[in-house]
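Missing here: one protein chain of the complex. Every other protein chain is in place.
Showing chain A:
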Amino acid sequence: MAYENSTGRKLFHAFNYTFLLLTSLLCVLPFVNLLAVSFSGSAAVSAGDVAFWPVDFTTSAYEFALEGGDFLQSLWISVQRVAIGTIVNLVLMVLTAYPLSKTKDKVSGRNIYMLFFVITMLFNGGLIPSYLIVVKTGLIDSIWSLILPGALPVFSMIILMNFLRGLPEEIEESATIDGAGAMQILVRILLPLLKPALATVGLFSIVGHWNSWFDGIIYMNNTSNYPLQSYLQTLLLSFEQLMMKAGRDYTQLLAMMNVRTGRAAQLFLAAIPIMLIYPFLQKYFTSGLVLGSVKG
């Protein structure tokens, strides 16, 4: 490998590593800056002294977030939303994907059902009609308004369906001969085999529910029903009001933290769960892509 040792190649590697390192840092340093700001004193932040390490270290921005009430309340709503929403998604996806993984000889009207679901991927009624339906169903201000409209994620369902199609048919046939019903086969035999695919689509759901903010804003009239991301969205505009609302002496509060440190702390807290499941996301999102493109 004389070529690998040529000067040109070495020079290329030097540039390449530098470039890749700088680009990678560009993706991470904003978060480091956010973290540093959230732990810094308000004066240092205002003066622009904070880069990647806290100046005048303080945890007051975090104390404010965790004692303020609004943050914790919306966090709790988000936790409920992720838990219920993901379970609802998974149950509906499995129940739908299984019959659709059969041919139309085995499930009459299979292709019509499929078309029924696929159309919703191509065309949607848009913002206002969807909003009016949620109003009419009486779900406004209920956590179900965040769960039911997206209860069956069609793309993920298709991933599951393709996965089911890839399983050998003999598995089901032998169970059928033993007299097992369709539901029994699904729950007892197929579900355990589905685990990797369920992990993939489950993670899609978890991230989707955790990150959703817009439905919370339009479907919740009462801001105390906002999930975390919707609550954070309102903070982008009005963190000062939140600080004034806190009841404590505003000027005293301002000495310890300001809009930027306070907001940074809350944004960082909201990013933690995603960072925690990131290793799994990285693993399964790529495999999900591969699963999704299995030929139907």
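FYI, contacts are C-beta pairs under 8 Å (C-beta built on N, C-alpha and C of every residue); 3 or more make two chains touch, one makes a residue touch a chain; residues count from 1.
Please note the rule applied: contacts and distances are computed from a predicted model.
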Per UniProt, the name of the complex member that is left out, chosen from "Cyclodextrin-binding protein", "ABC transporter permease subunit", "Fatty acid desaturase" or "D-inositol 3-phosphate glycosyltransferase": "ABC transporter permease subunit"
Per the touch definition above, residue among A:87, A:132, A:171 or A:191 touching the missing chain: A:132
Option from A:84, A:140, A:189 or A:207 whose C-beta touches the chain left out: A:207
Chain not shown, touching residues in chain A: 3, 9, 12-13, 16-17, 19-21, 23-28, 30-31, 33-34, 37, 46, 48, 50-51, 92, 95-96, 98-100, 102, 106-109, 113-114, 116-118, 120-134, 137, 148-152, 155, 157-158, 181-183, 186, 207, 210-214, 218, 229, 232-233, 235-236, 260, 263-264, 267, 270-271, 274-275, 278, 281-282, 285-286, 289-290, 292-293, 295-296
